[in-house]
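Note that one protein chain is taken out, while the other chains of the complex remain in position.
Moving on to subunit A:
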Amino acid sequence: MTNRSVQLQLGLGACIASLFLIFVAIPGWVASPTNVRNIILSPLFWPYVLAGLTGLTGLGLLAVGWFTEEDDVPLNDAADKPHTAWLRLFGLAAIMVVTMLLLPRIGMVWTSMLAFVATAFTVRTRHPIAAVICAIVIPLVLYAFFAHVAGVAIPQGHFVRLP
């Protein structure tokens, strides 16, 4: 991605987001009492102003992108193998989704252990044994601190419960 393409994509995205906010999101998901006499004090006013500003910024980005000369300099460092890089990103997304699903079921400590191991292997750790040891120790230490020192009710799950 070059600087110009980033500007254009962002500009287009901001304009679409602005239109979506104005025509769909704000009318649909912002409630306002019917007896508000002055629009400025209405709960709708501020979101509409911000949606308008998003659109204006988007137009600005489009204009700047349009008049910027194309160059071949990429803005981001390329990954060694883009396909595997995308796979790793999807892997992390899956880890996050599974973490959210498991947290109330098996508890935070066990979920964290699994998330640690999965993340360590997703980023291709060169220390697998140390990763497994850390995956066990770190969640337990954090549990001990938050549950017994800070008094936070860490979710325990339905199966194995810790003291």
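Heads up, the rule we're going with is that contacts are C-beta pairs under 8 Å (C-beta built on N, C-alpha and C of every residue); 3 or more make two chains touch, one makes a residue touch a chain; residues count from 1.
Assume contacts and distances are computed from a predicted model.
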Checklist entry - Which of "Peptide/nickel transport system permease protein", "NADH-quinone oxidoreductase subunit N", "Succinate dehydrogenase hydrophobic membrane anchor subunit" or "Tripartite tricarboxylate transporter TctA family protein" is the UniProt protein name of the chain not shown? => result "Tripartite tricarboxylate transporter TctA family protein"
Next on the checklist: Can you tell me which of A:Ile16, A:Val123 or A:Val160 touches the chain that was removed from the display?
Outcome noted: A:Val123
Item to check | Residue ranges of subunit A at the interface with the undisplayed chain | outcome: 1, 6-7, 9-10, 14, 21, 25, 29-33, 36, 38, 40-41, 43, 46-47, 50-51, 53-54, 57-58, 60-61, 64, 68-69, 75-77, 79-80, 85, 88-89, 91-93, 96, 99-100, 103-104, 108, 111-112, 115-117, 119-120, 122-127, 130-131, 134-135, 138-139, 142-143, 145-146, 149-155
